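The structure follows.
Yeah, one chain of the complex is gone here, protein chain that is, but the others are all in their spots.
Going in written order, the chains are labelled A and B, and every chain counts its residues from 1.
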Amino acid sequence: MLQINNVSKTFGGLKAVNDVSMEMRPQEIIGLIGPNGAGKTTLTNLICGFHSVDQGHIILNDQDITNKGADFTSKQGLTRTFQVEKSFKDLTALDNIIIGVLMHEQNVNVAKEKAEAIANKFDLYKQKTVLARNLTIQSRKLLEFARAYATNPKVIILDEVMAGLTSKEIDEQLELIQEIASEGTAFLVIEHIMHVIMSISQRIIVLQEGKKIAEGTPQDISSDPVVIEAYLGKGDEA
Amino acid sequence: MTFSKNKPLIPLLLLALAIVMPLIFKHPYLMRVVIMIFYFGVTAYGWDVIGGYAGQVSVGQGMFFAVGAYSVALGYLVSNLTPVVGALIGVIIAMLLALGIGSVVLRLRGPYFTLSTIAACEVVRILLLHFKEATGGPEGLVIPYNGYNLYALHFANDLPYYYIALGLLLVAMYTCYRVSRSKLGYQLAAIRNDEDAAKSVGINLMKSKVKAFMISAAITSLAGAFYVTYDHYIDPFSTCSNEMSVKILLIAVLGGRRSLWGPLIGSLLIIPLMELTNAYLASVRPGAAMLIYAMVLVAVVLYAPDGIASVFKSAGKEQKGDDKLAAN
Partner (left out) sequence: MGTFFQTITNGILIGGVYAVVATGLTLIFGVLNVANFAQGEFMMLGMYVTLFLSRGLGVDPYLLTFLVAVIFIAFGYLVEKFLIHQTLSKPHETQMLLTLGLAIFFRSLMMVICGPNYQSLAVPYRLKSLLIGGVLLSYPRLLSFLVAVVLIILLWLFLNYTELGRAIRASSQNSKAATLMGINSNWMYGIAFSIGIMLAAVGGLTLVPFYYVFPDVGVYFGLIAFVVVVLGGLGDVLGAIVSALLIGIIESVTAQYVALDLSHLGVFLVFILVLVFRPQGLLRGRRSS
């Protein structure tokens, strides 16, 4: 469904992303890990069209979406959350979700109804009239997830949405991700909390210095000597 | 304070008052001031679509006013077109102008948009001044009044002009209201809050902003078009100038951006005071009125960014969820 072919990006002489390829199928949950500065967020920006790629192609459902711009990419069904959360701060939680629904809906009233249902699904219903700026950062991240889901996407990239959650909240969110995946949406999950990634991902991709150094099941990855050397072995907090 | 279904009473009362008032008070000068309030109200609503909802500060709205006014005046003087058709032509030209400017500069972030609106307004004025044969140059154009003539929208007294202005004001208010509650309104709110996030929900930033600018241009040119039928006179300096553009911005920002009543409140506060100071202070201290407005503008920007309308609103009651798009 989503194919990333040999994508590269250079910033001021530094290869931020270097010849990365990967593939995603419907319903799949893929983990993307790597040390800080490995290029995870840059890769996300490239896939979603926020930065232009220097080389390579991004293909979604047999359509080449390389360098077509973020709004176009989102419209084709590939959307994201942001590492530094970007909710619409001066709007209510419900309005945030409505804007997501409106991507494929013309009628504002219909969008409102759909958004209410989504707010419910994401357990944001009680806060629906609260301005996003008054929500906790965790709720705002969840809101971003809800907004992305509201666009009815084929692929969602979640950029560290679980930072700062309690383990109970993490479990709830993992359940939500799995539920949405079972409806057909694929997920690319970027997360630092290793056991979360290990428990939810069917496949894991490891980036280091802009390069893909490993790909495989969580078991493969956790026993891969290259990964351990590059990443897992470096500290206990990982 | 919206047209919400559960509380239509106050707006309806105000409307009834606006309709009946000129029949009771037949003070010609007062009538003139109220007509001015309505016309500048219209321009302020026009500004609010691009400057408020889309968050793109335009300091060139005077050019759209001039486009409307000159279309009507030239249409009538040259081709004997009724102002209604002239206004329509003006709207089309204004929208094309907005499309042209918008599609060049609205893709750029930063002060480019504001700058190009200032520059475009200057360019239009320079052209109006230069092509004297057609536009009358600095002397402007006079539409001769030869008694009652419905085709030319010439009336014997100000009453019909009053209702035309009121009708236009209602159209402008309603357009603003519709925009704020429409898909476009949500898109603009999204863009204003965060452009990257807006892209992530598939919003084409350029398209939405250009649409807003075109709507804004259309409303403003309508004000100019019908104002000239009332005033019978148009010149480049009083319409297509930085002063006019700033005045329009001032009314909208002081009254309150992104609020249903804000632009009207702004016009209600500013136009009478301007008329008064022009009448009594102009010879003694020109600029005194603007000086006061400038101070109020700075104070509003610093301490009450939602304008004077927000003061009424917060005095009223807690913000309802319903007012969310208007309230920020």
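Just so it is clear, a residue touches a chain if its C-beta (ideal position, glycine included) is under 8 Å from a C-beta of that chain, and two chains touch if they have at least 3 such contacts.
Keep in mind that what you see is a predicted model, and the values were worked out from it rather than measured.
Shown chains touched by the missing chain in the whole complex: B. Checked against the hidden chain, the listed residues B:269, B:290 or B:311 yield one contact partner: B:290. Note that of B:190, B:203, B:253 or B:309, the residue touching the chain absent from this view is B:253. Seen across the whole complex, the unshown chain contacts chain B at 51, 55-57, 59, 104-105, 108, 110-112, 114-116, 118-120, 122-123, 126-127, 129-130, 242, 246, 249-250, 253, 285-291, 293-295, 297-298, 301-302, 305.
The rule is short, and it goes like this: only the chains that are shown with their structure count from here on.
Annotation: 43 Å between the Cα-based centres of chain A and chain B.
Residues 48-50, 69-72, 74-75, 79-80, 82, 86-92, 94-95, 98-100, 102-103, 106, 108, 111, 128-129, 131, 144, 147-148, 150-151 of chain A are the ones that touch chain B when the two sit in their complex.
The touching residues of chain B, counted against chain A in their complex, run 181-183, 186-187, 189-190, 192-194, 196-205, 321, 324-325, 328.
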